[in-house]
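Heads up, one of the protein chains got dropped from this complex, but the rest are sitting where they should.
Up next, chain A:
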Amino acid sequence: MKNNNLYNYIISIADNSLILAQRLGELCGHGPTLETDIAGTNISLDLIGQTRNYYQYAAKIQGEGKTEDDLAFLRLEREYKNVLLVEQPNDHFGFVMGRQYLFDVFHLLFMTEMLNSKDETLAAIAKKGIKEVSYHKRFSGDWVKRLGDGTEESNAKMQEAIDDLWVYTDELFDLTEADKAMIADGIGVDTSKLKELYYAEISELLKEANLTVPEGKYFTRGGKKGIHSEHMGYILSDLQYMQRTYPNMEW
């Protein structure tokens, strides 16, 4: 492949959206109310839309005649480069909103930077995505506040969710070889520079929500290198089932 770094770079961004969309998709029909159920599915579909744009572009760069579906459905676990945060299972609704919010804050900062990418396709995807992601963050942040600032029970559950998810946040700012190469070319986003903004924004909202900002300094990582948690295999068996069982099926 002529442009391996660019391909790897796009795949790693796309996989975050794909796996988070799959997690949200699992909840379709299981939301606590009809309205929140539709909202979660809407967010999932926004992410899948972004994913399609990324994979179509990656498939073109790869130049092996593969399609977006091949990239989404037919890779092996180690070839997915999403962060561990997005693959965490759907626990209770507060946990799902916490996971979403911790990703959305990053996602919006990231897309706002990607607007300036020298790569026109990536900049265009960012331009469209920013509006979607702004709403995702508004929705998830609103729920984190509501639950944190709600009853004693909702506060305790929200706090526990944030504490559990916190260890996955630092990985968002890791730079892979592909990241570094793309930053050097003016194409990629230097996520290490977003870290301070990210934690400042989240800390502010958590305080507003009567939640304590976790102080733990231990962070776990691996997804960006393809080393996933035990949950990933189960996600992929759901995600890939149809294409593996009925190769090339369309609907």
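Everything below uses one rule, namely that a residue touches a chain if its C-beta (ideal position, glycine included) is under 8 Å from a C-beta of that chain, and two chains touch if they have at least 3 such contacts; residues count from 1.
Going forward, contacts and distances are computed from a predicted model.
A.B. asks: Assuming one chain is omitted from the figure, identify its UniProt name from "Carbohydrate ABC transporter permease", "Outer membrane lipid asymmetry maintenance protein MlaD", "Xanthine dehydrogenase YagR molybdenum-binding subunit" or "Phenylacetate-CoA oxygenase subunit PaaB".
C.D. replies: The record names the chain that does not appear here as "Phenylacetate-CoA oxygenase subunit PaaB".
A.B. asks: Looking at the full complex, which residue from A:Leu24, A:Ala39 or A:Leu236 touches the chain that isn't shown here?
C.D. replies: Final answer for the missing-chain contact: A:Ala39.
A.B. asks: Just to verify: which one of A:Asp70, A:Asp91, A:Asp142 or A:Glu160 makes contact with the chain not shown?
C.D. replies: Of these options, the touching residue for the absent chain is A:Asp142.
A.B. asks: Mind listing the chain A residues that contact the chain we can't see here?
C.D. replies: Against the left-out chain, chain A lists 32-36, 38-39, 42, 135, 138-139, 142, 146.
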